[in-house]
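Every protein chain of the complex appears in place save one, which is left out.
This part shows chain A:
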Amino acid sequence: MSGSSNIVAMKKVVQQLRFEANINRVKVSQAAAELQQFCIQNALQDPLLTGVSSSTNPFRTQKVCSFL
């Protein structure tokens, strides 16, 4: 019956909301500080931030010099 399946669906919605309501939440200021720390700590190893030098850039077509 569509009536009882609606009730089953609604029970699941309530169950899910109960679960989500019960989690612990951290302050945004703390979460932000930790994210900033992560980004800054890893900045020097981030090639797209620091730039890739042409000699070590695997995507740059290498020009080959040969002696004739």
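Just so it is clear, a residue touches a chain if its C-beta (ideal position, glycine included) is under 8 Å from a C-beta of that chain, and two chains touch if they have at least 3 such contacts; residues count from 1.
Here is the rule we use: contacts and distances are computed from a predicted model.
Asks: Can you pick, from "Glycosyltransferases", "Guanine nucleotide-binding protein G(I)/G(S)/G(T) subunit beta-3-like", "NADPH:adrenodoxin oxidoreductase, mitochondrial" or "Protein MAK16 homolog", the UniProt name of the chain not shown?
Replies: Going by UniProt, the chain not displayed is called "Guanine nucleotide-binding protein G(I)/G(S)/G(T) subunit beta-3-like".
Asks: For chain A, which positions touch the chain that isn't shown here?
Replies: With respect to the unshown chain, the touching residues of chain A are 6-7, 10-11, 13-14, 16-21, 23, 25-29, 31-36, 38-43, 45-49, 52, 57-60.
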